[in-house]
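Removed from the display is one protein chain of the complex; every other protein chain stays in position.
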């Protein structure tokens, strides 16, 4: 931690800061510049809150040096963590593709979706049974009935199931049915929920919150990791900005930034991050080209009849083409021997 | 709902849209412009999803006309709703001031805070017992022990208690101790939690999410209202923008915009929306001048020792001055006979 | 400047950084922490670019300590700078109010506007003759003819003139007619223009760019100051965020933040920062309550006929009420003895 003094700070104020640092059993290092003094604070690795110093007289600001996350950090664990998605793993250079409808709507719809996702060559089936919707008047999902239909779809196709969990008390139920539990963007900082899924050993697909910084995102992962569950996949799904031409702004930079800072696998959701089916294939390609370990895409047998997210869902035929495109990009990267870690 | 056709749409595509509108038992109105066709869709008030039309051939975009919220809308209920805060109400033109520490830290700290908040002339005591923290390694609150200390502070001062609830299963417990249940910014779209507090009759202080639009914010209130609880206070606490000089960007515009669009009372939290104690008083004044029904301010007897939010907490003396300033502004508005509803 | 080493940096890499620091005739200060090394760089006040170190092996990041602006800084000049606006000055605690139409549209329109602005008790007349418009097909202003009409309005009312200048070659012409030259938000980083107005002694009303940080804003002022013109007024006019309920998001925090960091006077433009006349009065009040030195408001005798910004212009009657409200707030602050500098 660095304590930056004001240019107008008096010697007494500087001295008082030193005393305060020592009182906390830390060591102050004085740096006397041309314009101002800076005091470096050295400890034993314990976290120190900036609060302890920011209010002292003469202090201009306090700058943390250490990253706030640890278990999620690539400095802590330099290798790629491989996370199971059914019988596959994600993180080993082979892109994992998840497809399926926003919500389970009916037996016919989910079985048809599952079959087409399977036929396209994808690795897992997504589908929501508990839906967090902006409006209390919108379709809220089929609940446990939806989970049963997902299980039936798995029996039919062999695809593992990815589905969202929205409250701590639902975790055991959803974990009974699904291989991968999704935490939605709106719940990324629902800490009670993060702790609950951290106590399972299910794979967790953690979506980035709409206004979460990359540091916030890794701190949310840290909540899960710190409870003992290492099976966390990070998923960029667009952030909120001033641009209204698309539903969200895909933070494509986040793909290599995350790959540099964490050992956890990173996916892109090109459906939510654009909100328009027309742009989904281009974004899926760009995600893989940027180094993402996989993509998760909304697919619906008849998007015009979808109860949610119809505008951004692909029809099965276009999804099949997308899978081919994505694999072609991945193949090109392999030939060029490109690592997903931008620092290698 | 308006369906905007592409300039290149064929007559058959236009006709197909008409048929689709009628198939849903709605009435299409054709408007043939110089450049393109627009089809107005008239119904009987039932919500219609844009999805039903956005994917049809020749359609450029679909524009909703109705607001997505109803119970929260001033068009639905034109008068100001008065909401209880202990024995006071908020929404009648007299500013309600809530003060207290970020978190309950000890018996001494909360009783001293309560006394100074009372002495300054505020109307309620805030203090967190369950704390949602970005880091799993930060202080997470005292839990039920904290609630008991808050109750003791109420006994001492007569001030009603405002405290946060972070999970559906905690609602009954927290509602046992507190007059006002706060939903934090990170949980604004935690729908399980919104439904749970909607089933109580406690006053709910709903904080705006960091990236929530005003429409999203009112939809979150709609969740609570639609469950039968009308006692909702909206609280602007800053949104996330590119500016880093402050912790958040206070969306002061939101005060009059909310007053125009909803009948619910509106507060400002100048502490979280700035993140620096130096700016809190200026912001508290500006909130009241803009028409806010009240403010909620972090106050701590010794901010340098605070376990959270020390940088933005006021000392009791400065808080007392703030209360005087805020009341002076409110008095000036009263003399000038200024309504909080900007449309009056 | 602080050089933060990676946790994995080798002793050789640390040594190499020290050598590089010394090669630039600067002094390195080593701080060896539990996790990583930090190297403080001390110089003689000359600016040092982070670039010199960021690419060295083992370096994680480089953190500047000094502020990038100097002449604009309150540390450099602690008193409030008083800037002339006609025969008044801004910055001495008495709010300066500027009113008038977005653009000069006709002789009748500008003279009627000027008279009503004068009657309301405002201190200067605004009106654009050269208009930067998003569309090349929109009204681009009357040019020099507009300037002549503004001069006629000044002769009629005695109000000094505030008008925009949009290109370096227009500076001498506009300076001939107007007391205050406005730099619009879109030109805040048009450095050729900033240098040109810096070479005059006219008062410059510098509007904040839509995506300018407060630091960027002060750097733009620094361009003008560094050319020798100290008469700079800073004007917050809203920044671009995700919120679409208003045209921009008023960064009301910027008022006290600027007052803390600079000696230059600070205004608020409640018209552009909201974009809706309904919210302009509330925002004008909030700006003054937050400590702004003045406001600039769009006023039009018949907003429904305005060639630009009709939606956000006030009618003369409402503007007159606004002036009364603003003065009532200012009076209340004076009674409470509130300084505009939040640090006092």
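Order of writing sets the chain letters: A, B and C. Residues in each chain are counted from 1.
Throughout what follows, a contact is a pair of C-beta atoms (placed from the backbone, for glycine too) under 8 Å apart; a residue touches a chain by one contact, two chains touch by 3 or more.
All values reported here derive from a predicted model rather than from experimental measurement.
In the complete complex, the residue from A:10, A:106 or A:253 that touches the missing chain is A:253. Contact with the undisplayed chain is limited, among B:226, B:241, B:262 or B:312, to B:241. Checked against the full complex, the one of B:4, B:156 or B:173 touching the unshown chain is B:4. Mapped onto chain B, the footprint of the missing chain covers residues 2, 4, 6-8, 29, 31-36, 38, 40, 42-45, 63, 65-66, 75, 240-242, 244.
Seen from chain A, the chain kept out of the figure touches residues 211, 213-215, 239, 241-246, 249-257, 260, 273-274, 278-279, 281-283, 285-291, 324-325, 328-329, 331-333, 335-336, 338, 342-343. Hidden from this view is one chain, which touches chain C at 47, 49-52, 54-56, 68-69, 132-138, 166-169, 186-187, 189-192, 209-211, 216, 219, 222-223, 226, 239-240, 277, 303-304, 306-311.
We adopt the following convention: only the chains that are shown with their structure count from here on.
Of all residue numbers used where chain B meets chain C, over half belong to both copies. The two sides are thus made of the same residues.
Look at where the CA atoms of chain B average out and do the same for chain C: the two points lie 30 Å apart.
The distance from the centre of chain A to the centre of chain C, with each centre set as the mean of the Cα atoms, comes to 38 Å. Multi-chain contact residues of chain B (touching two or more other chains) are listed as 211, 239.
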